[in-house]
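One protein chain omitted, others in place.
The letters A and B name the chains in turn, as written, and every chain counts its residues from 1.
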Amino acid sequence: MTQFLQQLINGLSLGSIYALIALGYTMVYGILKLINFAHGEVFMVGAYTGLYAAGALGVAGFEASNRSFPLYLAVLVLIIAMAAAALLGVTIEFLAYRPVRSAPRLTPLITAIGVSLFLQNAGMLLFSPNPQRYPAILSEVRFELFGVIVTNIKLTIFVVALALMLGLHLFVQRTWTGRAMRALSFNIDAAKLMGIDTNRVIRSTFAIGSALAAAGGILFGLDQITINPLMGVLTGLKAFVAAVLGGIGSIPGAVVGGLLIGLAEQLTAGYLSPEYRDAITFLILILILLLKPEGLLGVVRVEKV
Amino acid sequence: MRAAVRLAIGVGVLLAIFALGLGVEAAFTEYVQRIILLAGINVILAVGLNLINGTTGQFSIGHAGFMAVGAYGTAFVGVQLAGPVHGVLGPGVLADAVIFSLALLAGALFAGISGLIVGMPSLRLRGDYLAVVTLGFGEIIRILFNNAKFLGSATGYFGDDPSGLPAYTNFFWVFAWVAAIVAAIHNLTFSQTGRSLTAIREDEIAAEAMATPTTRLKVTAFAISAAAAGIAGGLFAHMQAGVRPEDFRFEKSIDMIVMIIVGGLGSISGAILGGIFVAVSLELMRDLQQYRLVLYALLLIVIMIVRPQGLLGTRELHHLLRRKKAAQPATPTESA
Partner (left out) sequence: MRILRRTLISGLCATLLASAVGCKKTSEASGTGNATDASEIVIGHYASMTGSTAHFGQDTDRGARMAIEEANAAGGVLGKKLKLVTLDDRGDSAEAANAVSRLIDVEKVSAVLGEVASSLSLAGGRVAQRRKIPMISPTSTNPKVTEVGDYIFRVCFIDPFQGKVMATFARNNLKFDKVAILKDVKNDYSIGLADAFQKAFTAAGGTIVVEQSYAQGDTDFSAQVTAIRGTPAQAVFVPGYYSEVGTIARTADRLGLKVPLLGGDGWDSPDLFKIGGDAINGSYFSDHFAPDVATQKSQAFVANFTKKYGQAPTGLGALGYEAALVLMDAIKRAGKAEPSAIRDAIATTKDFEGVTGKITIDAQRNPEKSAVVLKIEGGKAKFETSIAP
């Protein structure tokens, strides 16, 4: 039983990170009908920005003298990483996706794959292909509850992810830009006719999605102990599957999907075999697309001729 | 054309390839020969993938999985057959030829069947979803091979001999298959079936409305392209000491996509050029090795933005030549 609970906790924390990344995928797809393959790499860049920002703010000194990194500096690192990722996301949109926005669906898909590959390999050149230890922006404290070990990092992941998701929900429901985003996801041409500056809204979408991914990246680094330039590849794909599972275009769907994928992966790794932890995600994708393509919380869209 | 004439041409082409092969082996170093063979294998991959991605417009990005199935299938069957066939025919070129042909056909069959299995559920999906599902299947196939103990799991399958798989692959085999597959797919593409495939690409719903059996055709095209990838895989395997799952990662699928994009999605001659381009450019760019993959990615992005139809678009080289001739006599425009 304790093993099950342990796997459950691990799965939910992993799932929260997937949810954060999935939000970016789902928002972009909802508006542009484009799978932003490069989103996984934005997640990776966010994590590395956090690493370098923490280094610049002197985290090594704190670690060496066994003091904990001050909370306000940790928040600063988070903000820097989120801002950098937002900038990256917007730049990618401007340079690579906007020129092909009106092209047939295949073209932006290939462009997205190209951007993803570019960032992966540029990352290996810039950040060194070796895995690097993530700095202790949060010092680790362990508790044991009913035989299950929980660290404060896992709790932080839940809290931060929840807070960001709530924030996003409020943003999309209550603000003007949020409403514009929802309008664009219904019908982008009608939105233009309504006088909405679509380019600005799309930029915001990319910026917000990327910022969330960066937060996920930092949390991932804290939880997984090391990061490497290829960390975004598989994680990004799984987050995309999470978005599809929950219903692509649906924000609560991304959250639900992320948690489910995280759980499925952890339980498969624990009870079946770790070798199939990646395969199970793809299997879920195939099943959901065959059985309920609009996702768990999605809406069936009829294709009009 | 009458069957007898076709047969004569076929035999003639094979003999020409054989003679050319002898010439190449004499004239070039092993290093250059390897590049030529890899270019040929790339052509088979590209032309096969172009059938489903280009002509039929169904975007698959997991074809490395089928190449793996063909590679492992051919290698395994080849090793199993070696004993019995050598027993009957003794060692020598004839026995090797028999073993290799049978093994390649087996590999193609396995790959084709896996293409059917993957295609049937996947091809109900459209566009981006299909792409991701095929990617998933490609990875699943690779993970399965990685865990198959009787096929060597992560180390790979090296057959029974300590020096690895028998090196059957040579110029003749590669380019004989290139000729056969290009001819077959060319005939298919410019036939009635091919036109239906193009119709599916242009507007699938309209095609269905015209009573085209879209799902059946899509799955068939998918299986054929998988079988072609399987043959390429089998040829590839027997140039190597062994077959490893790591050789069929997502990067391989990306290489295949670059081949057909550069040449022009939907053009067979484009696919041929693209396949050659990838093999040759990888070697030429060797000195930029650190930046090789970065440049490849940039190339993909730039092509998509600046010239998404690649070199030839959906046209063929011989059509371009024909057009120049036809442009001479001025044709009066007809009223509708």
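Operating definition for what follows: contacts are C-beta pairs under 8 Å (C-beta built on N, C-alpha and C of every residue); 3 or more make two chains touch, one makes a residue touch a chain.
Just so we're clear, the structure is a prediction, and the values are computed from it rather than from any experiment.
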Touching the missing chain are A, B
So which bits of chain A touch the chain we can't see? 3, 6-7, 10, 14, 121, 124, 128-131, 133, 140, 142, 144, 149, 151, 224-228, 230-231, 266, 269-270, 273-275, 277
Where the missing chain touches chain B, by residue: 29-32, 34-35, 38, 146-147, 153-156, 158, 162-164, 236, 239-242, 244, 246-247, 281, 283-290, 292-293, 295, 299, 302, 306-307
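To be clear about the criterion, only the chains that are shown with their structure count from here on.
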How many angstrom lie between the CA centroids of chain A and chain B, rounded to a whole number? 35
Chain B contact footprint on chain A (complex, rising order): 29, 33-35, 96, 99-100, 103, 105-111, 113-118, 120-122, 125, 233, 237, 240-241, 244, 275-276, 278-279, 281-283, 285-286, 289-290, 293, 303, 305
Within the complex, chain A is touched by chain B residues 57, 59, 61, 121-122, 124-125, 127-129, 131-133, 135-137, 139-140, 143, 146-147, 205-206, 250, 254, 257, 261, 265, 290-291, 293-294, 296-301, 304-305, 308
